[in-house]
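This is the structure I want to talk about, given as structure tokens.
Note that one protein chain is taken out, while the other chains of the complex remain in position.
Lettered A and B in written order, each chain numbered from 1.
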Amino acid sequence: MSEATLPAAQAPTFAPRGRTLRRLRFFAWVVGRNPPTLLGLLLVGVFLLLAAIGPLIVPDPHDAYGAMHLAIKLQPPSLAHWFGTDEMGDDILTRVVMATRTSLWVGLTITLIAVVIGIPLGIAAGYFGGAIRTVIMRVTDMFLCVPGLVLALAIVAALGPGILHGVVALAIVWWPGYVRLIEAKALTLRAEPFVDAARTMGASHARILFAHILPNCVSPLVVKASMDMGMAILAAASLGFIGLGAKPPAPEWGAMISTARSYMPDYWWYSVFPGLFIFLTVLGFNLLGDGLRDIFDPRSGRG
Amino acid sequence: MLGFVARRLGLMVLTLAGLVVITFLVSNVAPADPAMLAAGPDATPDMVATIRHEYGLDRPLPVQFLRYVAGLAQGRLGRSVVTGHAVTEDLAIFLPATLELVLLGMALAVGFGMPLGMWAAVRRDRAVDHLARVFAVSGMALPEFWIGLLLLLVFSGWLGWLPIGGQLSVADAPPAPITGMVLVDALLRGQFVLFGAALRHAILPAVVISLPALASVVRINRAEMIEVLQSDYITAARAHGVAPARIVSVLALKNAMLPTLAMIGLRFGWMLGSSVLVETVFDWPGIGLYAVNSAASADFKPVMGTTLVIGVLFMLANLLVDIAYGWLDPRVREAGE
Partner (left out) sequence: MRRRDFLIAGSAAAAGLHTQPADAFVREGKRKILVFSGGQPVPLLDPHVKYDYSTRMMQQSIYDALTKYIDNPASIVPWLAKSWETSADGPTWTFHLVENAKFHNGDPVDAEAVRFSFERGLKLNKGVAWMLKDYLDPAGIKVVDPHTVAFTLKSVFAGFLSFMPWWFIVNPKEVMAHAENGDYGQKYLTDHAAGSGPFKIRRWDPQAVMDLAAVPDYWKGWPEGDAKRPAGIIYQVIREPAPRKSALLRGEVDMVTDMTPQDYDQLGKTPGIKVSSNPGMTPFTLMMNTRHGPTADLNFRKALAWAIDYKAFLQVENGAAKLMDSPFPNAMAGHIAVPDMPHRDLAKARAYLAKTKWPKGGIGIDYVYVAGLEVERQIGLAVLSSLQPLDIKVNIVGMPWPTLVARGTNPETGPAMIAVYVTPVSTDPSVVAAQYTSSAAGSYWGMHHLADPELDKMVEAARVEPDQKQRMAAYAEIQKRIVADQPAIFGMMEDRRWAMRDDVRGFVFCPVRLTGEVDFYPMWVAGK
């Protein structure tokens, strides 16, 4: 991946304020020209909004905490219940929206842990090279030799079900990807002449890392992190579907679909709507990530 | 070239060792007492103590690790509490079904993905192209278990065209095994009606498992095709009045073949991983469902065994892709890296 520099069209201006403004306008222009990215931004925006204010706007907040209304169970979508009701009579719309919050913190936590572990290891491997690099990269490869979901399944099977264990398992599965990314970047930057120049001038390793290496890692990191948010949420929902996710009555998209299986095909709405939310959320993050990649690296040749 | 292969093999062995370490660590971090897990739910305390001693679970961790490795070398993966059989026996029975599903999925991904991608490139920026691009992006975002349920809902629940799950129905006896894969064996034995029945069961899960790969293949072929269409060579050919369609297709195919194969090879491993989800939805008797059922019953050895097997297959697939790439790409072949 090449370096994250602004295209020539954007020349630095004199006033710093103006530069930021121009940058923002440029971003907006790029995004505006790219419908998929716009869609992604929209979807992610809605997702974040629902996660933030969801509990305040849902019709039956108690339905996410175990309230039961068995008299109205398994009803099809209607004006009173837009997504219908589930087997305990809970409003599915409420539960799906409340689950947004769960998904957000799950995705965020997994990505954050992975980043926090991945960056130092990646930088150490790429910058210092040698034995350190070999050791770190071999260990990283070890974790990458099994498809993520299978490894996560094994870890959760060992730890026991529950959403916290799922997060831990997925974080363990995710961090190697960041090590690889940062290592590649750090390696490239290490070879840059300005790094040698800085060393010659007596700059310490720490200064070089913080002032030169890290900032240039930010953009690929942001791209990967934003795509990973979506994939992490999908992975967590998958674990929930297998039955190793959140414990009842906590609403969680994957777990809802798992229960809904017993009620197919007659009560189809039960599985359709949670899945739709997963799909749109992940799609949003994927599109956003793609769009960010376009912005930061327009020459990446996506055609 | 040989040096290249040797290095890759060496790396794989190292990674394999790492996989063994990881699986051992994971199985020993279980909060549940492994002796109780191994003894099974009906065991009395003395039985558990006996098992603990028999399996060496009262020894220090490094000793246990050596015993574990020795056991692996002899092909022992433990015993499943739920089925009562050796994990290796169970895996030998379930693996062909998963392989069958994954191979079918790969065939679908390549068989439909390549023409679709190329067609989208030819009709660039028209409806087909947009659809293909949307599909390429959403392919990754679609939860496989959800789309599987939806397809079941439509094709099995509402239309009744396809069965709701399983590899064959109760009424059909499977063909006498040659490869262990029902579709292949039915063909080899000339049982075409049975083949048809098995295909009806296999088509939906294969489609679902192929979706992410299909999306990637479409993307690659579309990109390759666009490049080819814009290349000087094609422009020159057109100028000479040579029929572009045939040349374009052949050239695009040649160019796309390598990255497509590489992608598919990598996807093989990921598909093995998603077997866990797809087999659950479709009740498909493969190692994915085996692992999920075992995990749900807190039966740990099968989960570990499945992880190891999938890991090994994954590494083999990566190795093959690396070698194939190295062989096909003359630069790598010459350099020997």
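Please note the rule applied: a residue touches a chain if its C-beta (ideal position, glycine included) is under 8 Å from a C-beta of that chain, and two chains touch if they have at least 3 such contacts.
On a predicted model such as this, the values are computed, not experimentally measured, just so you know.
Please pick, from B:103, B:188, B:229 or B:296, the residue that touches the omitted chain in the full complex.
Here the residue in touch with the unshown chain is B:296.
Using the touch definition from the top, which of A:64, A:88, A:125 or A:257 touches the missing chain?
A:88
May I ask you to list the residues on chain A that touch the chain which is not drawn?
Output for chain A: 65-68, 70-71, 73-74, 87-88, 247-249, 261-264, 266-267.
Which parts of chain B face the unshown chain closely enough to count as touching?
Touching the missing chain: residues 40-43, 80, 82-85, 89-90, 93, 156, 163-174, 176-177, 180, 182, 279, 283-285, 289-290, 293-294, 296-298, 302.
Following the convention adopted for this analysis, only the chains that are shown with their structure count from here on.
Whole-Å distance, chain A centre to chain B centre, using C-alpha means?
Taking the mean C-alpha position of each chain, the two centres sit 24 Å apart.
Once bound in the complex, which stretches of chain A touch chain B?
Spelled out, the residues of chain A in touch with chain B are 36, 138-139, 141-143, 145-151, 153-160, 230-231, 234, 237-238, 241-244, 254, 257, 260-261, 264-265, 268, 271-272, 274-276, 278-279, 282-283, 286-287, 290, 301-303.
Provide the residue numbers of chain B that touch chain A in the complex, in ascending order.
Contacts found on chain B: 11, 14-16, 18-19, 21-23, 26-27, 29-32, 133-134, 137-138, 140-147, 149-150, 152-153, 156-158, 222-223, 226-227, 269-270, 272-274, 276-277, 280-281, 291-292, 294-296, 298, 300, 303-304, 306-307, 310-311, 314-315.
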